[in-house]
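Can you keep this structure in mind? I'll have questions shortly.
Note that one protein chain of the assembly has been removed; the remaining protein chains are unaltered in position.
Then we have subunit A:
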Amino acid sequence: MKNITCECGHVNPEGTVLCEACGKPIEGNQHINGNQPNKLLNMRYDGSARRSQTYNKTFVDKIWNFFSSVKVGVWLIALTLIASAIGTIFPQEANNQSPLPANQYYEQNYGIAGKIYYQLGFHDLYGSWWYMLLVASIGISLVIASLDRFVPLYRALKKQKPKRHETFLTKQRLFGQADQATEEDKEALVQGLKKQRYKVYEQDGHILAEKGRFARWGPYVNHIGLIIFLIGTLLRFVPAMYIDESMWVREGETKQIPGTDRQYYIKNEDFFVETYDKDDPRYQEAIEEQGGTVVKNYQTNAVLYERTDEALPGSEPELKKIKEGAIQVNRPIKVDQFALYQTTYQLDEFKTMTFKIHEKSDEDEKELDTFTVDLVDPKPEYNLENGIRITVDNYFPEFEMQNGEPTSVSKYPKNPAFVFNIFTPDNPDKPEVSFVGIGANLDPSGENQYKVGLKDFETRDVTGLTITKDLTLPILGLGGLIFMIGVIQGMYWNHRRIWIHPREEGVWIAGHTNKNWFGIKRDLEKIVEGTNVPMVTDQNELKE
């Protein structure tokens, strides 16, 4: 390491642009900040030695310096933005609402562009390795770039001396010469500075007045917030911290809640959708404008249970009721750290069907008796009055004809159909066969004496719930808060410095702020008021 000793006696680290103590431009390093002989000094990072380019020796240093570069950081952010934008062109896999697997869906719907989209991983953007690497690189860049700038800047501001080199002062944007200024004027200036709540430091008659230095830490506080936020999102991969599951529960059904390790169960007592009353004068106009019906409420009345035994999966658990209540959109029911949200529903799935039996020849279809079949778990046999016995020969919950054969395509009673055997007292051994479904009633033999017909049915609704547990929220909140504090710190306060430099005759005054030049000029105007010191000039304005 080659340190640079300034003429003021201060030893600066290599790569320093302006001496940390007196601000004198260090020869040979001016290109780093793009300083030119006849122009004002570039004051960024106070001319401190940021990442030492000269330590580009080991592999570790090379990686470090890569991430330390703001240019690299900006590129990483730009690439992430572009990738995120491209990710919105076609729907993400999680939201495409298609039963097709992703490898077919994108090509079928969007052709060659869709195929490329899928192959590059844009269909699952947040899960694709390269996107994650980009975000991770931004995180690393934040940490390293901040460290590499915060440390030298902190050092430079801490080591700064009130006595500044004259070149430094003349090359400040705000600069003025007051040759007639007396000692009294100087004292008046100091008092004025103190009145403006500047901290005043003195060294051999040289004055440094400074306020709002902490505003300079704003960006770094902000970055700490971002890093905490990123750590929070990282923790979402830990199941103990974050769960996002979904489930269907039919009315009357009790089911274990996924993600809770079989600890909690939920019963759907009732699900309903409420709409606004069309005849209510308050809503009438709005509803007409909207057209159709307007939903007011989606609600599941639920009971929550906790398992109290060590039941094996599959067996009936012992349950203890712990909670009862309504789940509405955005009003979840909560248990432990889990929240159950209303997300979707299906109305009117068949629950029971009631059939009547009558003589086929009877034109009035006078019912002899009725029987009700539970469509989830039908009984095999129904004994009716008049000595009629009906057995269920076959049951198809979701009936469909496939290759000329009656089959069921699922276990859910969406389109129930039955093959009944009807045993009559006259014919106890040879049953009549009858096929009954929705909109279908067949007599395969054509010789049946009795007919079974659908009389009534009951339906039930199915509620779709989302189960979430998110312990990362406080971390994300903390990150966000610190981020905002950093923004406020850097935005609403300015770091202002004013130097008073005694000369053989009078004084020189120079001023610098990291932002809001109007503010510091106003401070200076108040300070020079009533003294022989003329207002400083803004050397930027002079040139124009």
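By definition in this document, contacts are C-beta pairs under 8 Å (C-beta built on N, C-alpha and C of every residue); 3 or more make two chains touch, one makes a residue touch a chain; residues count from 1.
As a working rule, contacts and distances are computed from a predicted model.
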Undepicted complex member, UniProt protein name, chosen from "ABC transporter permease", "Acyl carrier protein", "Thiol-disulfide oxidoreductase" or "Glutamyl-tRNA(Gln) amidotransferase subunit A": "Thiol-disulfide oxidoreductase"
Candidates A:L234, A:A326 or A:L471 - the one touching the absent chain: A:L234
Residue of A:I82, A:A113 or A:V409 in touch with the missing chain, whole complex considered: A:V409
Contact partner of the left-out chain, one of A:G127, A:G205 or A:G519: A:G127
Candidate in contact with the missing chain, chosen from A:E359, A:E398 or A:D443: A:E398
Residue among A:W64, A:Y154 or A:Y283 that touches the chain left out of view: A:W64
Positions on subunit A where the hidden chain makes contact: 1, 55, 58, 60-61, 63-64, 127, 129, 132-133, 136, 139-140, 143-144, 147, 231, 234, 237-238, 255-256, 258, 262, 311-315, 374, 376-380, 392-395, 397-398, 402, 407-412
